[in-house]
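Got a structure here, written out as structure tokens. Questions coming.
Every protein chain but one is kept in place in this view of the complex.
Right after this comes chain A.
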Amino acid sequence: MIKKIFFQSIFLSFLFFMEAFAAESGGMPQLNPEFWISQIFWLTITFGILYVVLSKLILPKISSNLETRKSQIVDNIEAAEKQREQSELNIVEYEKIIQDSKNEAKNYFKQSREKVLKDINLKKNALDKELSLEIQKAESEIQELRDKAPEKINKIAVETSTNLLQRLIGAEVNNSSISAIVDDLSRKKMDKYYGN
């Protein structure tokens, strides 16, 4: 049913359309020369004004706008580049400063270390000198004692042997003869005891 109505109405509308088309005598209004001159005239005027205003006023402005934007962007990029370079320089400077201060600190450390070492050395030397003096003194004392020792020993030996002989035999023995014997013995044994 709907289908039938649909096709009928298409057919009817076609008829209607054709009839209307046929009724309008002359067909295309474009080919009616009545207003051709008027259209040419107004086209010339409007297009002419459009062209003049666009080419003299508006397009140069747009063009310069685009140019300035382009140059502005280029300028900005250049400025950014410059700043980047500047910051790189700053970084180099900063690193140099850090390096310098590190070196300085190292120097200070080195200097103070050297100073301390020097002090220590000085004190050590002084102490060494003192010690060696003491040692020398002691050594000389020892030497002295050692030098005096045989005599004393001999004396003691003579006394002891005199006393011993006196107890043993009960007679006075000549001191000189005993000392002679002790001297002789001690001279013989000297090497053995003192290693000289």
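Observations, loosely collected:
As a working rule, a contact is a pair of C-beta atoms (placed from the backbone, for glycine too) under 8 Å apart; a residue touches a chain by one contact, two chains touch by 3 or more; residues count from 1.
We take it that contacts and distances are computed from a predicted model.
A single chain of the complex does not appear, and UniProt lists its protein name as "ATP synthase subunit a", one of "ATP synthase subunit a", "Heme lyase CcmF/NrfE family subunit", "ABC transporter permease" or "Radical SAM domain protein".
Contact with the omitted chain, checked across A:Thr46, A:Gln86, A:Asn125 or A:Thr160, is made by A:Thr46.
Mapped onto chain A, the footprint of the missing chain covers residues 2, 5-6, 9-10, 12-13, 16-17, 20-21, 23-24, 27-32, 34-44, 46-47, 49-51, 53-55, 57-59, 61-66, 68-69, 72.
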